[in-house]
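Quick one: this structure, given as structure tokens, is what I'll be asking you about.
Note that this complex is displayed minus one protein chain, with the remaining chains in position.
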Amino acid sequence: MKKIYAKPEYCMACRLCEIACFVKHSKSKKIIKAFREERGEFQARIIVEQSGPVSFALQCRHCEDAGCIEACLTGAMTRNPDGAVVCDENKCVGCWSCIMVCPYGVINHDRRRKKIAAKCDLCPDKNTPACVEACPNEALVYE
Amino acid sequence: MCGIIGIINLDRRRFSGELIAKGLSHLKDRGNGLGSGYAGYGIYPDNPDDWCFHIFFTSEDARLKTEQRLDAAFKVTKKEPLPVKPMTSVKRPPLIWRYFLKIPAIRPTSTGSAEEREKKYIFALVMEINSSGEGAFVASSGKNMGIFKGVGFPDEMAEFYRLDEYRATAWTAHNRFPTNTPGWWGGAHPFGLAELSLVHNGEISSFGINKRYLESFGYHLALQTDSEAILYLFDFLTRIHRLPLEIAAVALTPPHWEIIDCLPPDEKKLYTALRMIYASCLINGPSALVLGFDSGMMGLNDRIKLRPLVAAESKSFAYISSEESGIVAVAREKLKKIRHPAAGEPVIFKYRPTKNQIKPVTNRDGSKTGGHQS
Amino acid sequence: MRHKQNLVEFKIIRDRERCIQCEVCARQCAFEAHIFDADAREMESVDALCAGCQRCVSLCPTRALTVIKNPQEFRPDSYWTKNVLQGIYKQADTGGVLLSGMGTDKIYKSYWDRILLDASQVTNPSIDPLREPMELRTYLGAKPEKIELRSVGKTRKPRLAVKLAPQLRLETPIMFSAMSYGAISYNTITALARAAAKSGTFWNTGEGGFPKALYEYAPHTIVQVASGRFGVHSGYLNAASAVEIKIGQGAKPGIGGHLPGEKVSRLISETRMIPEGSDAISPAPHHDIYSIEDLAQLIGALKEATRYEKPISVKIAAVHNAAAIASGIVRAGADIVAIDGFRGGTGAAPTRIRDNVGIPIELALASVDERLRKEGIRHRASIVAGGGIRNSADVVKAIALGADAVYIATSALVAVGCHMCQKCYTGKCNWGIATQNDYLVKRLNPDIASERLSNLLKAWSREIKEMLGGMGIDAIESLRGNRLRLRAVDMTDTEMTILGIKPAGESL
Partner (left out) sequence: MNKKIKNRRHKSLKHSGGGRIGKPGESSVKYLIVGAGPAAIAAIEAIRKRDKRGAITIVSSEKEVFYSRPLISYLLADDIGEENLFYRGEDFISANAPLRIIAGAPASSINPRDKTAAIAYGRVLKWEKLIIASGGVPIVPPAILGAKNLRTFTTIEDARRLDADIKSGAKRAVVVGGGFIGLKCAEALVKRGVSVTLVELAMHVLPSLLDDVSAGIFQKNLERHGVSVRTLSSVEKIYDGGKKLKLSGGEVIETDIIISAVGVRPNVSFLEGSLIRMGKGVIVGDDMRSSADGVFAAGDAADVPEFFSGARRAVPIWPVARQTGAIAGENAAGGAARAAGALTMNSIEVFGLAVISAGSVNPSPDSGTAFLDGAAVETADGLADLPDGTPRYKKLVFDGGGRLAGFIMLGDVERAGIYTELIKNRASVAAFKRDLAGDSFGFICVGEENWKKRIMPLEV
């Protein structure tokens, strides 16, 4: 299964990946409209971690032993055939048990339509995830 | 595309100029009547040891001035106008004289064998006359050989120079379609310098660097033509750098790196070194030539064979020409091997050692015949 | 605070419609020209701090930014121009020497742009690069004037009798010129090294020493011995493929170099063998070369130190007496003469020197090539021309004028992101090239940069092959020094004579 990996030695913490992820999961999918209308309504599903010059972008690792799948009360959090851990937004009731156990803290709550757990879905409709595409320095790779 | 043809009698028996004239006229449509010419080896059996200069003069005055120079530099054994047959179709021919010259004892200032010193002397004189701007041009300057050329069709030149009266052991000929330089008697092929004569069909795009390289060694290219440059390159490599003809051919038309890289180590070093050292001798662009010299004749194509060249042999003759038709037209005996040499592959024909000479005879050009070819 | 004169060079224009306050520009600008005002939730910018490096413009996700030369003009004066006045303001402010990076940007005649190439029409056909191999392979080093042969075995096969001097083998006649580790970042030299290796050519360490971790690229590395002797030790000399004595640099002929102490990190101090944090000053002259025979001695010493296995190059700036100097250098035993034209770049040089000292590479190259040929020693050294080579046409013209190969550096930097803001000496290069700042060096990813550099070389090489084919030439040997294939436009007779080329319109 292809996963997104980060290369801290090239991540310059410009946060363009966060912007791209935000736009990709916005209603309008247009950067200016998304920021103007939906900023603060929800968060990108990727976080740039930074400590001094060291930085990297972090999103769901689609773990083999995914604690979030175990902790999910509704069965919304499952692993699809190609191995990606995805949250079925119809089933999710927003109980945040997944947030309680995710060791990377890469699940956040999206309260726009209804409360759902929002996590990296590897942009299934794109052959390269939006964050990887947006990184100007190839500090994110999808392999 | 010019027509070129060379015929050599492998047994070193002389044959009439008619044969080469017939061959060249067969390639008539390769020229536009602005230049053709012949070079004959062994045509002056009576003066085998004299250097024979054929010189064009634009005026009587130019002749007299040049002759003063010749008298100072040589012992002139004979001087006479070249026998020609005035023709209406041959317009305003220059004054053409020939001189049989002996080189006075030269103080051994420069190194090398006596023969090399003589050639050096001749080289210096030819360069001097050709670059003097006195209106004199040395068409040929070899021993027991001569070049008959000018502005006109092949048959006109043959008739004008009464070629049928000459008999040579080897002839080369060229019918010209001048492109770069204007049609001018001196500009016709063959080009001659001491024993070498060259007929060339092609346009070399590397002329600029070949010229600058030669000039840095004292060559003076009066006519600014590719052929003149190629002739001098051969002279430079074989005479000054004493390289065997096959190596000189590699220097001028080296194989591609992708081929050199696959050669066995020793050969690879050699070819790499040749391309490095003689980079400025590389002739680029379409080219097919026949080089005449005292002991034989060589045909060579450019390094990607952008011009045709054919070689053939029969019992006692060998032929090299830009077209097979020229050879077939003149071949008296059954042609054995007809082949098209590959790009940069020299075809060299040398006189066979004659049967009645037991010990090897040193040819005038220092090479030996009859014995084991060193 | 004392009023600062009109020194605002650039103007930052922000399109409020497009700006989404994402702060990318603020995070990317090392000159801190962009600030986010939290409570007003607005992005603001300070024109005076802007260096015009376009980093924010190119990374802004909504293309909301435009950075232009400050349109606010001075009183129009064709003699006391804006640059002149600003130079005086700055010096009146600081009393210091004006510094700039890159090559001179003043309006001097470019000879490359006035030289035209020949092509085959009818009489001599072009050679089709798609069908015939076009050979750019070049050997840099001393060649004998004559080949020495010996015959071998029964068949008397000819073989090389004498071993040739060491050569550098280039698959394309383009090399990366000297840029030291310290002036530029570790990632940048890694990218240069990788690209050189991938493209079968060479990169030059410059006077910054050769980091051990890059020794794997040694077969494609030329190391420099400059007046500062930074990082020079026997391992350094023997690891590389060639050693280049740096006498001068096109951007600052006659003067030394100065790498400020704060840029000398631990790794740089290790590589240069100087204390960490100390200023790395390379003195103007080599203090052991005060006349030409001292150079001969140094060349000899370097040859001894490398057991005569490496070509020794000598790099000079293109100055008035370049031809005679080059002749001296060749006679001193150099295998390669590198000439750096006055358009050549630098990390830091006094602006006045960068803009007024040195001569164009085209003229220097032509005169050096001609002089060496006249003295019959052209074969004893290869000529490498550098300083302001911008594209493959410049390369072809340089080779036709007589160069064996060219050095490029500014073009290489531009390929990996440089935007010529000329502020390299500040160490705040937002593109991660001319900097040692931990935050900034990451911005140049050697994987991307090396690919971009090898793309550049590949592109230029293909273009050179096209141009050669057009001239009916299929091997670089026939272009080198072939000035007949060049023509001049808009040049004086003297210039054409120096360049050894005819005016356009004149045939053979």
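Going by the order they are written in, the chains are A, B and C; count residues from 1 in each one.
FYI, a contact is a pair of C-beta atoms (placed from the backbone, for glycine too) under 8 Å apart; a residue touches a chain by one contact, two chains touch by 3 or more.
Worth saying up front: this structure is predicted, and the values here are computed from it rather than measured.
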Shown chains that the omitted chain touches within the full complex: A
Among A:Leu16, A:Ile47 or A:Cys87, residue touching the chain not depicted: A:Ile47
Contact with the hidden chain (one of A:Val86, A:Ile99 or A:Ile116): A:Ile99
Residues of chain A (touch criterion as defined above) contacting the omitted chain: 5-8, 40, 47, 49-51, 54-56, 58, 61, 67, 70-71, 73-75, 91, 93-105, 107-109, 115, 141, 143
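The definition used in the following text is that only the chains that are shown with their structure count from here on.
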Overall pattern in which the protein chains touch one another (line/ring/star/complete/other): line
Top chain pair, ranked by how many C-beta pairs fall in contact: B-C
Intercentroid distance (Cα basis), chain C paired with chain B, Å: 48
Contacts with two or more other chains, residues of chain B listed in rising order: none
Set of chain C residues in contact with two or more other chains: none
Residues of chain C touching chain B in the complex: 120, 123-125, 127, 132-133, 135, 137, 139, 143-147, 149, 152, 158-160, 164, 167, 373-374, 376, 378-379, 471-475, 477-485, 508
Residues of chain C defined as touching chain A within the complex: 17-18, 20-24, 27-28, 59, 61-62, 432, 438-440, 442-443, 445, 447-448
Interface residues, chain A side, partner chain C - complex: 7, 9-16, 19-20, 31-32, 35-36, 39, 52-53, 134, 136-139
